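Please read through the structure below; I'll follow up with questions.
All protein chains but one are shown at their positions in the complex.
For reference, chains read A, B, C and D in written order, and residue numbers begin at 1 within each chain.
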Amino acid sequence: MTDLAGIGSVLGAWYDFRDLNNLQRLITEWIADWGPDWLASIITGVLGALGILGVIGPTLLILIWVERKVIARFQQRYGPNRVGPKGLLQPVADAVKLILKEQLAPRAADKLIFFLPPVLVFIPGILIWGVLPFGPRMSVADLNVGVLFLLAVSGTAVLVLFMAGWASNNKYALFGAMRAVAMSISYEVPMVLALLTLVVFSGTMSINGIVQWQQQEDVIFILLFPLSAIAFFFAASAELNRTPADISEAESEIVAGYHTEYSGMRFGLFYAVELGNTLVVSAFIATFFLGGWWLWGLDQWVPSWVILLAKTGAVYFLLIWTRGTLPRLRVDQLMGFCWKALVPATLLFVVVAFVERTLLISEGWDTTVALPIMAVFNIALSLGAVMLFARVARPAPLRRPARIRMAGSDIGGLNAAREVAARREEPQLQVGGD
Amino acid sequence: MTMSDDTRLAMQGTIEALTSGDGSEPVVVNLGPQHPSTHGVFRLKVTLDGEIVQDAEMRIGYLHRSMEKLAEERTYTQNIPFTDRIDYLAAMSNNLAYCLAAEELLGVEVPPRANAIRVMFAELQRVASHAMANGTFINDCGAWHTPLFHMFRDRERVLDMFEMTCGARLTTNYMRIGGVAFDLPDELLPTLEQFLADMPENIANYEALLLENEILHARARGVGVISPEMAINSSLSGPVLRATGVPWDLRKANPYCGYESYEFDVPVGEQGDCFDRFLVRMAEVKESLRILRQVVDTLPDGPYLADLPLHARPEPGESYARVESPRGELGFYLVSDGGPAPYRFHCRPPSLINLSALKEMSIGGTLADAIVTLGSIDIVVGEIDR
Amino acid sequence: MIIGLEHYLVLGALLFCIGFFIALSKKNAVGVLIGVELMLNAVNLTLVAFSRFGTAEVALSTQVFVVFIIAVAAAEVAVGLALALVVYRNRQTISVDRTTLLKG
Amino acid sequence: MSDFGFHLAFWSLAAMTIGGASMIVVSRNLIHAVIWLVLSMLGIAGLYLTLSAEFIAVVQVLIYVGAISVLMLFAIMLTPRAERDNSQHIKTAGPAGVVVIMVMIATMWVAIDTDWGAVREAALTEQARLIGESLIKHYILPFEIGAVLLTAALVGAIALARQDDEDAAVHAASLQAELDDDGSVDPVDVVDPPLPTDGEAST
Partner (left out) sequence: MTIQYDATAAMEIVNASAPGAACVYDGVLFLDPDTLVESIRALRDAEQSDLVFLSNLTAVDHELHFEMVYHLQSLDLNHLLQAKARIFDREDPALPSLTGVYHGAHLQEREVYDLFGIRFEGHPDLRRMFLWDGFPGYPLRKDFLQMPGQVRAGLPGFPHESEENSWPVPGSVPQRPLHPNDPQPEGEVAVVDESEDAS
């Protein structure tokens, strides 16, 4: 799995910034010369964590600014433009404000459990970065069960949300927590199935292995399994509580959901983690489905982590775009979409992946020929599945079009209403329907 | 065989729980008075079973300013500013309805130019108010403010025109008994022309963004449905009534201010659900633009205010004048005892009366549906509480 | 001192006994379930310890056994909680010592 | 792995596991108990890592922390507040404690005294692959039975937990009949209703 043929000749020198792992290895070797090996592993672990924190901390501040600016452009506004050049320091000002703000706790709250979640929520938020490969050897821990680790860690976040919502002793918070839990449990299933497709097809559970498979076969997974990619994207945005699936903190319904009672920096921590999770999910979507740090040989010239960040940015923009455009779905619709649409679709592609994998491995089909054919077949199958779903699963009120008619000279009550409705002419406006 | 007392008691409790419902406790959730979705200080007390609304009860009065009492101690002209503050999103329509009622009491003839200006501003106000209503409705459906801000842009332009005409944007205090307070400024008509030229494209943009949005359909279609019979019986009016298919519009049925001379149509819906209300409002904006086009083209010259003595005292009597405000049938009922101030000043608030059927519309839906329904009725709390 | 098999076994035994005590003594049905879960985990810990300190063929089969136990535990919790819910609905209590219908 | 790091990991994880488990015994609130259970489970997952069983460790976190604890919390939320009391013990808790202590002494004695013949070979690598292969080759029958069991549990749990109004009416009628048949004292005469009272502040 460690085919590093594509890496250039300067590999291994500490100044080769294409692979920052060299730096770390250098330090490790230096410590190993004089110190015990446990110290080396602890120090490298701490360095990795610091590296990640050092990257995502400032990135988060910039991301707040980017998101606000982009959303503002969607909404024909300027966005933040007062603090600092182009409003760049606005997130800093916000953070300062949040830190200085009084932190309230409801009197009837369960104190211990109320104070813990803003801290605990950071643990999965940070841990999950550990398995993200920034380059061929640039990940803090390249686990051979990386995919499983990713799912396990993201699953624990639910518990923290539940603690926050329950301990607040607030109905909005409890509703938010219950919705968040119900939704994460449901959407974990299509997420697992979508990743299972990749695991089955590439034959590895290591995340870096999946990227390297894409590199070897010269194909990105979104072309092979587009529906799985879309399902993963939607399931991830549901797990992230972003519109159109932000029901667990639906502003117009339950105020702010599970963090309604958190003020000041406690709210700030939730907010930061949410944003960080958005970023990491974008990164994982880029890794799994868009080839991660690899881009058809460009990774030889450009540092791999720059490629990954560029792809992450593209996915992140897509997330902002959906958020800025779409209204929110209802709880039951969201659950129905998960169980009736995403789960069958992803399950179908797990089976497809099984069959195709068998054809490739057992029947020994030539990958250069077989993969394009499979890609075309899978894309067609995805389109067919989507169209079938749109036809079959549409709820009854949506099957009739909504019509607007002009009353003309018929002004009045029920009799006039009947006259208008009975007219044969085309309605002024007709939208929706089958 | 004899059971223990514990068992018997537990069984008694079980029987009660089974026969009274499903044994789970209903949760009472307060939406408001401070809540992101309630468009003002309005409190909806919702009893929920899971996510399903079992009962919805509104608690209002947080913005009650006792205008009807205050108006009894102000002269007829002094009362006009109160009407701004009744429905602060449609101040022009409220001005107009009150002035019509007072003119009926005083027997004043309004000059034609004043009537045309009144129609112009009432329709501009409808455009602004519907922009706000539809924008916040989409927000209640969970959009992240994008349609709202787009529609706010149009509303801003209308408010700019208000400002250049009467100096105020929200509480305009523009209409007077017998006409309007000021003549149109020179720069208004070019601005209005530009507005009329730009609006069709903007509306096309909104329609492209919203009309075929599947999520919006899923959220608003078949939600908050009310039948035309029930709507009439509940005294609903305005877009809420027209969305059920009842073509009732006071501008057509009982024309005032010369509405009979303009060509426009009354859009009606079919299902009476939230989406139809939204569509009716979208279509009404287009009709308002049609009226505005004709008003600009046929604006007569002449005085803008009738010659009226300063200390006009109406004869003892009463009057009830209604207009089609953006929210529905807005009426003012005035009783005069011959004094300088109205003896009784009553406003028929469409926002309040449109809420008559809120409970019926929300029960059985989810919490999210109740909020969408409330948003589609388009209430203004100032008008509910007065 | 080298940490060996015995450490894990003692730890597992301790955990098992705590779980056993919870399962035996708690009045609340969910509490009893928690105790049972702890007992199962103690067994898992012991098995994994044997896997690490045993020969290669033992190593694999014990881990497979643990996977089975986890799967069965998940099923057990789901059914157990559903049972608790039904008992609550029909008896208005989930105290194990008051659910005595089978005794008549 | 060096001795110091290993010792540090083992003892802290053991303390976390046993501490969490002990807190379940003493915590008065069921929700707190579940959260202590989560802590204990995380400790066990860590112990699996010290035993080089990373696949089992990740599965432990995935299933116990991500699923089972959440399921328990859900079940607790579906019962009213009065049923979230974890402090009550049944009447025979004392004898149970004696039994448990005897079991503990016995197991520990066995654990320490027996010669297990422990060897410390290199840990399995690629456990996930190995476990997967042995599941579908060597243990295919148990694997299938496990699948059937999970399906049955799924169906059974849903069938148990869902409730029809009609069923409720029938059930109420049958209970009423049972009550009517019963010849014991009228429940109205019972002075002190033994149902637990709601001690917590209501929301």
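In the analysis below, a residue touches a chain if its C-beta (ideal position, glycine included) is under 8 Å from a C-beta of that chain, and two chains touch if they have at least 3 such contacts.
Because the structure is a prediction, the values reported are computed rather than measured.
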{"item": "Shown chains that the omitted chain touches within the full complex", "value": "A, B"}
{"item": "Contact residue for the chain not shown (choose from B:88, B:149 or B:320)", "value": "B:320"}
{"item": "Hidden-chain contact residue, picked from the options B:49, B:72 or B:214", "value": "B:72"}
{"item": "Option touching the unshown chain, where B:91, B:246 or B:368 are the choices", "value": "B:246"}
{"item": "Where the unshown chain meets chain A, residue by residue", "value": "411-416"}
{"item": "Missing-chain contacts mapped onto chain B", "value": "60-61, 64, 66, 68-69, 72-75, 104, 230, 232-236, 246, 248, 253-256, 310-311, 316, 318, 320-322, 329, 331, 333, 335, 337-341, 343-344, 346, 348, 352-353, 355-357, 385"}
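In the analysis below, only the chains that are shown with their structure count from here on.
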{"item": "Intercentroid distance (Cα basis), chain B paired with chain A, Å", "value": "41"}
{"item": "Mean-CA-position distance for chain D and chain B (Å)", "value": "56"}
{"item": "Residue numbers of chain B (touch at least two other chains)", "value": "1, 3, 6, 10-11, 13-14, 23"}
{"item": "Where chain D touches two or more other chains, by residue", "value": "55, 59, 67, 74, 78, 127, 163, 171, 194-195"}
{"item": "Residue numbers on chain A that touch chain D, as the complex places them", "value": "36-38, 41-42, 108, 110, 113, 143-145, 148-149, 151-153, 155-156, 158-159, 162-163, 166, 169-171, 174, 178, 181, 185, 188, 205"}
{"item": "Residue numbers on chain A that touch chain B, as the complex places them", "value": "71, 74-77, 171-172, 175, 243-244, 246-247, 250-255, 323-333, 395-398, 400, 402-408, 410-414, 416-417, 420-421, 428-429, 431-432"}
{"item": "Residues of chain D that touch chain C when the two form their complex", "value": "3, 6-7, 10, 14, 17-18, 21-22, 24-25, 30, 33-34, 37, 40-41, 44, 47-48, 51-53, 55-56, 59-60, 63-64, 67-68, 71-72, 74-76, 78-79, 83, 85-86, 88-93, 96-97, 99-101, 103-104, 107-108, 111-112, 116, 118-121, 123-124, 127, 130-131, 134-135, 138-139, 142, 146, 149-150, 152-154, 156-158, 160-161, 163, 171, 194-196"}
